[in-house]
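Got a structure for you, questions after.
Of the protein chains in this complex, one is absent; all others appear in place.
First chain written, first letter: the chains are A, B and C, and each begins at residue 1.
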Amino acid sequence: MDLKDLYQEIILDHGKNPRNLGKFENFNKDAKGHNPLCGDKVHVYLKVDENKKISDIKFEGHGCAISMASASIMTELMKDKDQKEVNELIEDFLKMIKDNPELKSNLISDDDKTKLMSLSGVKKYPMRVKCATLPWHTLISAMTNKPGEVNTEKED
Amino acid sequence: MDLKDLYQEIILDHGKNPRNLGKFENFNKDAKGHNPLCGDKVHVYLKVDENKKISDIKFEGHGCAISMASASIMTELMKDKDQKEVNELIEDFLKMIKDNPELKSNLISDDDKTKLMSLSGVKKYPMRVKCATLPWHTLISAMTNKPGEVNTEKED
Amino acid sequence: MNIKDIKKEFPIFDNKVHNNDLVYLDSANSSQKPKVVVDRIYDFYTKEFSNVGRSVHYLAVAATNLYENTRVLVQKYINAKDPNEIVFTKGATEAINLVANTFGQKYLKEGDEILITELEHHSNYVPWHYLRKSKGVKINFADVDENGDISIESIEKKITPKTKILAITHLSNVTGAILPIKEIIQLAHSKNIPVLVDGCQGAPHLKLDMQDLDCDFYAISCHKMYGPTGLGVLYAKKKWLEELPPYQGGGGMIGEVKKEGITFGDLPNKYEAGTMATAQVIAFGESINFINKLGIEKIEEHERELTKYGEEVLRKNNSVKLIGNPKNKGSVLSFTLDGVHPHDIATILDEDGVAIRAGHHCCQILHEKLGLAATARASLGVYNTKEDLDQLNNSINKCIKIFNS
Partner (left out) sequence: MNIKDIKKEFPIFDNKVHNNDLVYLDSANSSQKPKVVVDRIYDFYTKEFSNVGRSVHYLAVAATNLYENTRVLVQKYINAKDPNEIVFTKGATEAINLVANTFGQKYLKEGDEILITELEHHSNYVPWHYLRKSKGVKINFADVDENGDISIESIEKKITPKTKILAITHLSNVTGAILPIKEIIQLAHSKNIPVLVDGCQGAPHLKLDMQDLDCDFYAISCHKMYGPTGLGVLYAKKKWLEELPPYQGGGGMIGEVKKEGITFGDLPNKYEAGTMATAQVIAFGESINFINKLGIEKIEEHERELTKYGEEVLRKNNSVKLIGNPKNKGSVLSFTLDGVHPHDIATILDEDGVAIRAGHHCCQILHEKLGLAATARASLGVYNTKEDLDQLNNSINKCIKIFNS
């Protein structure tokens, strides 16, 4: 059953108990994301150090299990990655959600890949893809420090 | 054939050579009528004397054979009628065009009735009813001296 | 036609969703269409199609008559005084924009106030918001109470000598509150304030009588009323349609057009610029006929019973929190589940063929007040049954199971 793919144990867990939820004092980059059609919101905070490495990352927001889990897993994976790595991971994730059957990047462990692949269940739920990608697009905004909000209606 | 009913000899004659076409100096009432959808226009001029009798009536305008013939025949019949008679004739004509099989008024001769009944062919052509009635509505405006135009879109 | 098996009149229910029967509980969003309406569209396009009002040929004459016939059907359905008080628009949203724009142009100036409520759909707020910028007016919001209701007092409290128009919903698309609009209109009129009623949720579910209500404007969304998409109705008292300036400009709505200036046509043409939604208007006539055949009173009764049943079933379910407990509730059951986000509810219900909506339902102000980002909403139409509501409840239990396992 597809629902089981969508709401895997790991998603339910991260959805209910999102990691890295909150804000921290000395962030130096941030961005807000918003899906106006459903009201999902996410605010990503980053501390990027002199080597362009994410030394800390947290998020605030509310939304469905998918978007919360996606933000939670994303923040876990991004810590200590540098700009290039971040971009590679984001691209890999977005491609996977859209077309690719698998993740290709070698930057994360097989365990982490499994974790991230748990979000692939949304592929069968086109209206829910935006829930999964909102935090990632917001991270892009934060990294490039675009002013204003990311709005998931913008892309694809 | 219905077309023969619509374009009777008498209509074609009055349409081509409308009687009482033009304007006269000393009119004391007038009104313009306009059908904005097709562009038909008529301007009725009256001289109403102290006894509320139409002592002179003419019209200017352009339009299809039906509207020109209708204005032409109308002006012929209205001359020397007083206000009450005018109202009776207008009402009789408009009822005939809408529902009644015949004219009921006794104010005009049988010959004149035949002339007027020649316009009854429009009954089978709903879009053309307005062509036949435009001059008559304009006459109502002129008699009551309403300012501005009669617009056939207004009624029914 | 028996209301108990009215589903048969709606071909959509012959289809399966994820191998399940369709349990359609999203009628506040848009209703399904009875076969007679769809057939009318088909027949019109294949046997009778022509543009309206401009040509004198056979098809055009027939189409024009059909088109105007719907105007009269709508007039009678809502008991308006005159068919020329019925203006066809592309939707209720356009109807409200039309009023806000033309009323604003003509009557509003800096410092004037517009009164709406916290219950309003974005369609009955954004058009007025534009006048803040263009005219410098202020918008006041009557408070919604803890039951999701608007009382006459809450309106009265916000009326000031500067209030120039009141725009208010008939039936909330979130809490289901049926507002006491007749009394509210009386109150507003006693202070010389005209009233626009957003009737999107009123018109499909409640018997309407414009002359009795005495509102100045009433906006209707035809696709929520068993009619085609792309069509709305604005009812407006004749004096307003005569006094207000035209809205969109184009063919059919003019009198004389010269280089120096333009005069405008009479009603109903003045507000129907360009080629109208001919086929949709004609088909909407069948929607009205369909409703009339059942009888709006019967529909009201059927839906009242269903709403009550739905409330009972959901209140018995301890995990469900119903949103809004208004005095008079119509056809809308919004709810939340502890620990399950509305979007996740909607997805899980959908798997069982149960179609509901999740989100803010275009009512962000209300959701902010409720302290919720989103709610789940089951909304009813004439075709729904108690079994549909039982299925809703069963599927809700499935959500709970998935999320709490």
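Keep this in mind: a contact is a pair of C-beta atoms (placed from the backbone, for glycine too) under 8 Å apart; a residue touches a chain by one contact, two chains touch by 3 or more.
Model, not experiment: these values are computed from the prediction.
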| item | value |
| --- | --- |
| Interface partners of the hidden chain - shown chains only, full complex considered | A, B, C |
| Touching residue (missing chain; options C:I3, C:V38, C:I152 or C:I402) | C:V38 |
| Residue touching the undisplayed chain, where the options are C:R71, C:H121 or C:H302 | C:H121 |
| Touching residue (missing chain; options C:V87, C:I150, C:I184 or C:L349) | C:L349 |
| Residues of subunit A in contact with the chain not shown | 34, 36-38, 125-128, 149, 151, 153-154 |
| Touch residues of subunit C, complete complex, unshown partner | 11-12, 14-15, 17-18, 22, 26, 29-30, 32-33, 35, 37-38, 41-42, 45-51, 54-60, 90-94, 96-97, 105, 121-123, 125-127, 129-130, 134, 139, 141, 221, 223, 228-231, 248-254, 256-259, 261-262, 273-280, 343, 346-347, 349-350, 353-359, 362, 364-365, 368 |
| Residue ranges of subunit B at the interface with the undisplayed chain | 1-3, 6-7, 12, 15-16, 37-41, 62-66, 68, 125, 128, 131 |
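Here is the rule we go by: only the chains that are shown with their structure count from here on.
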| item | value |
| --- | --- |
| Computed distance of Cα centres, subunit C from subunit A, in Å | 38 |
| Rounded Å distance between subunit A and subunit B, as computed from the means of their C-alpha atoms | 78 |
| Separation of mean Cα positions, subunit C and subunit B [Å, integer] | 46 |
| Numbers and ranges of subunit C residues touching at least 2 other chains | none |
| Contacts with two or more other chains, residues of subunit A listed in rising order | none |
